[in-house]
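A single protein chain has been omitted from the complex, and every remaining protein chain is retained in its original position.
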């Protein structure tokens, strides 16, 4: 459904012409929209509270632009992740106002969702090389309207650096911990805070990191109870997980 | 700190003899309690809102009983997971009132934490063979005072079984999805609900499941945004993650 | 045997000079044809009903052109897969009429096999990034004369997208399901249809997809009975498997 | 739906009280049947042409018996695979007429589906140690009503053994090839026949077979086009795949 | 060389009949001693300062006893690791004075090497389940004459437990850190102390620990510089590495 | 063909009734012999110079005995490897004269092949725990008539032990090197001798040996040129490889 | 703390205004220094005796220069490892006096730490292709003030090359052994010397070296007791480990 159709439907509900349950079903499970090479799930915003986000990797620039147009028309906003230089240029050409972030490789078209209140999401990195993934998480969180705070470069080899950030961490509503190499930081933070801790392994490190496998396993085996894990380098997924927890 | 010490400290705070910040620090980071073979983190309850849980695997029955005694004395309650038959018998002998669950291999000594209100935690399994892990999650959730609802045996090969449970899932505050084999169920549920989805891979399946590696990878690669993952067969960790999200 | 030799042999059969069994053996197991760097199995068409297809990867452009010429002379047609830009250009230069598809990296020289009747082969993708593999499958299916229908971008995170395609799937004679990331789509489709379901994992996804290992394992562990699997990104093999099933 | 309900529904269709499309939907996607610990997909027989089969591993004997009873009541037949000695004894005690096969670890309760006509399914093994998996495939095929032929112990180290079975293979409608160790047999057979070839790796072999990983990879990489693969030791899945192809 | 031969040789040196360099060579690289099923390296004590230690796993009890006798005769002492119950009983029967430790599975025959002075070796464990490996390290260190101190159960989920042991760690000459699950403890300790840190992964944990692979990778990727790693569960090797560093 | 049939055929050749080429083909590729559960390749002795050897693992004792009987009848001899206690007992009961070796798990029925001349095969082990695999190699070599010499427990941690055996190694016609743990011995020996060096990794060692994977990889990566490798624990295959080289 | 602040603090200690323990704590655990994208652990030099070293990989050239400036200001020296061509150029532009080593990819700004006395660190390579990693170790050791000696290209396939270096090895205080392919050299050297042996696997070799996995496993499984291991290609870590042992 487009926004116009949705408005009309809601008007019908308001006027008693359609009951609420029927309207919700129609919105949440409407027939998907078919672009030929993509089937958009435009109603995800109703089911989840936020619209579909475009994973730019493996798509041509033309495909990404077309999908972004369709989402922008439907929702007035769109976020693209994993946008390489060519995709970023194509989106910028089509949407000159777009917010482009080269390090995190994200492009936001239109405005972010309205900012939520409540305690902020803390995004923590173990090392400088983890910043691109943290930036992807931060751009996604901003798009989703989450308040944010950053804590940078506090790897456990200097554990007093983590402890120095204890107050910031304690006041967060959820913590995303981004770490490569040994991936040990989420275990320490998981023991310090009571809120959700979402661990993101990165592909940073020497050979036996095996492109992120080592910190991934570390995090899955965290001795701090209730630490949960996303895919390697998946800052986007971590931010959405935080949004689910902070509803 | 024991409960008596904690009460005395809080009396001091009430009387203005100790200020609140000092008291909290003293409670949350008190010197750990040393049993010789174990160093108990008795103050975790202050930092996290729930006490340390005992992982029974790899410990002798005598060690588990001694740790359980120390925790029970400090908190009035204790949960043991991965309690094999010998450990369960030893705990039952020492604590005849303990709640013992053979399938999920848990033993609860003393009472659970006070029940929380709010929407329940849904614990969903893909197949009958995933029940022991779901039972561990349920016993942990009960210990932590979380309201619970179960959805059983709704694997995606009969996807209408999942859809039939849509109302239950939609009303949950968080969903734990336990699945072995292809581990596909969290992706479907992640697309249906907006709340936190915590995926637990199990070691159930034919050879190429590689003792849970296959569903673990499936879940880490979920195409539903924001699905997070725990260790293989780690129902306990999933329940704590849910408790973090449902605070 | 060349086509001329085959015609002469068949004339001998017709005239009673050679009996049928002898002729078949001569056709099906004739001495292979040696190009020096390749030994062509020109009689595969007799054993299998379709000629050898050229795997372009790891061969020089000159080698591919020479093999294509030999096959084209023998059969009047030839399909090359995994044709990179250099190979595509060399084939186009030699066969200006060839049908070149850059996305799927295939080149068809000469005509396709005669179109078969019967229910179509459905080629389904979970995401836009899976299209190149689906295109390889489609080009192979076309070459083999199979009727085809496409269903695009119906990943399980929006499971109603799959259900919306149920009629198309139900009328297919076989289904190829192409999916990366969690690879969950074949399990859902395998539960919806009774015909052969051939799952093709793709190398699309975040780090822990491990270049297709994750969806490969998912598909091998499908909880839908009788789903079978091909190599990663092997659209060609899936189409041939479908042709075997649809004979 | 039970058989009685299904009969009543079909009577309604016959009488014109219900139209066919409605009836099919009602049969194929009826609410699943809930046993508490299992949610049966009793209508799979309508969607697939055969009822759900019980995977015995990871379930208690009591659970298996209860599921078997429910399926037997609904369909008049039931097949259990991966039935260990305890499960086999429990089923035999409850269903004295059941057909129990210790080597393949299957139990069939009630009659098989009506025998289909057409060319048989060939079940081929590379070595004697592959027989239990082949027996599971054969028991499943019998339950599904498929005609069968066996070819035993024709590994490629004596390739003339395979060639000696060429006539049998050529007359088959589909071939299941069960092999451990190097898993090379499906590649040879895939080059000899035009029908579907379903490869089943087994966990038989020396250390570097890694419990079936080696033949699994061999089969996925088969140089014979269109060979498809199932999970390790999954004779059941191979038989269902054959049934899908031989409809 | 036996001790008697060694004494005679040293007498020759003392008397000027043999020069020192020649004597050393004769001692350090004397022909190995052949038991038929084992070739003892009796002169390792000259090259390394400590005698060969017997790895009990994979040897019959009779073989272990025979090797222990030969070493005991040559050196007056012998240590056996990985001694299972049968081996322990056989050694105890032959050497009633032997020091047998069931948890660490070690048996020491004869006296330990003379105690060294200097700062002690600290042996630290992350959890109670890591104790058997720490006990193997401690028994080896005692045999080698190293002063020892233990710190137990200070996993990073309660990082103040590690910090509470800071003084003990700071006064150590070397630290062995034994940890399973996430294996994060060596990174924290490596950042706190300047002496050698030897990390030992253990096979303790949930499924995705993959029998010690997870902490092994964590430790190899430690963000604390200069942390070194031994094999999984190899407390013996860690103690010898400490002895090398503390010479 | 049985021996009687072979003798008759050779008589025909001698008498000029059959020419040599025809006779060889008839012997080498005669129709395989079918036991129902096994298809014997009785003519392997003509193609290879030695008869089929029975891999006892994964077969029932009854199957092994039946196969041994058929081979013994055809050739007057038979070797069974991987014979567990039950299989060894069954073979001993049927063939009281059989040579049974419990450590190497082999049973030889009938006489060995005639002893060959020439330089011996050296079978070298790195440690005592490698002896069972070396014994399997030795039993196979004896069955095949190869002269043998053993060098035991000369692992590279005491490299002078290897050098002490240099004369033995230099006079060998081929060397089998059996090693677990680091698997380094073949590299040292490969640099010392000019004859074939066949490396056999064993599943002996600490956790990160991963059941033989570590020495397998070591051996495949040997810096000594021309070292070749067999499967883990495959002493039988190594002996046959030596027999191929020493023809 | 900057050097000026440290000097002032030490003056306070000298004057009795601050006691020693307080001063040390203030130096060793001072608040970390925040660059926005990096949190420098400037006091590591007090805890460890050497300053933080910059891992250049995954950082932008501008970030590396900024970090180097901060460290150089604090300590008067700085070492950067894994400096690719762009980073090396940027550092050289900012610090024209820097010591740049292209093969080992290191840049040293300012002077090295004062040279220590005592026996040297021996850095040994198995092959010429291991030199870059050995150069990284050597540059780090020089920065840390360690005396050094090199032994080059003494792989075990010519074991007399190692033995020829025996005197050099015997006089070393610690040995770093750098090896790819089979990684066997540390086992031989570990058996020859009594001092610490630090093994560094390299990513050099044919396919089954799997980018360093093979020598990594070899070294972890070394049959020479007490050999310890670092990450793949981690010459830096090995040098720091040596510095820890040689304090």
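Chains: A, B, C, D, E, F and G, in written order; residue numbering restarts at 1 for each.
Here, a residue touches a chain if its C-beta (ideal position, glycine included) is under 8 Å from a C-beta of that chain, and two chains touch if they have at least 3 such contacts.
Just so it is clear, the structure is predicted and the values come from calculations on it, not from any experiment.
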- Query: Where the complex has a chain not shown, which of D:58, D:183, D:196 or D:235 is the residue touching it?
  - Reply: D:183
- Note on the structure: Answer key for C:112, C:149, C:194 or C:211 versus the chain not shown reads C:211
- Task: Determine which one of F:58, F:132 or F:237 touches the chain that has been left out.
- Result: F:237
- The one residue from D:51, D:120, D:155 or D:196 touching the chain left out of view is D:155
- Mind listing the chain C residues that contact the chain we can't see here? 29, 31-32, 34, 36-39, 41, 44, 55, 57-59, 63, 67, 201, 203, 211-213, 216, 231-234, 237
- For chain D, the residues touching the chain missing from this view: 126-127, 155-159, 162-163, 181-184, 187-188, 190-192, 205-206, 208-210, 213-215, 217-225
- Query: For chain F, which residues touch the unseen chain?
  - Reply: 41, 44, 47-49, 53, 191-198, 216, 220-221, 225-232, 236-237, 239-245, 247
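The working rule: only the chains that are shown with their structure count from here on.
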- Comparing each of A-E, A-B or E-F with D-F, which pair has over half of its contact pairs in common by residue number? E-F
- Message: Nearest whole angstrom, what separates the Cα centre of chain E from the Cα centre of chain G?
- Response: 26
- Item | For chain B paired with chain F, centre-to-centre distance based on mean C-alpha positions, whole Å | 53
- Message: Suppose each chain is reduced to the average of its Cα coordinates; what separation in Å results between chain B and chain C?
- Response: 48
- Item | Set of chain E residues in contact with two or more other chains | 44, 127, 157-158, 191-192, 205-206, 208-209, 213, 216, 220-221, 225, 231, 237
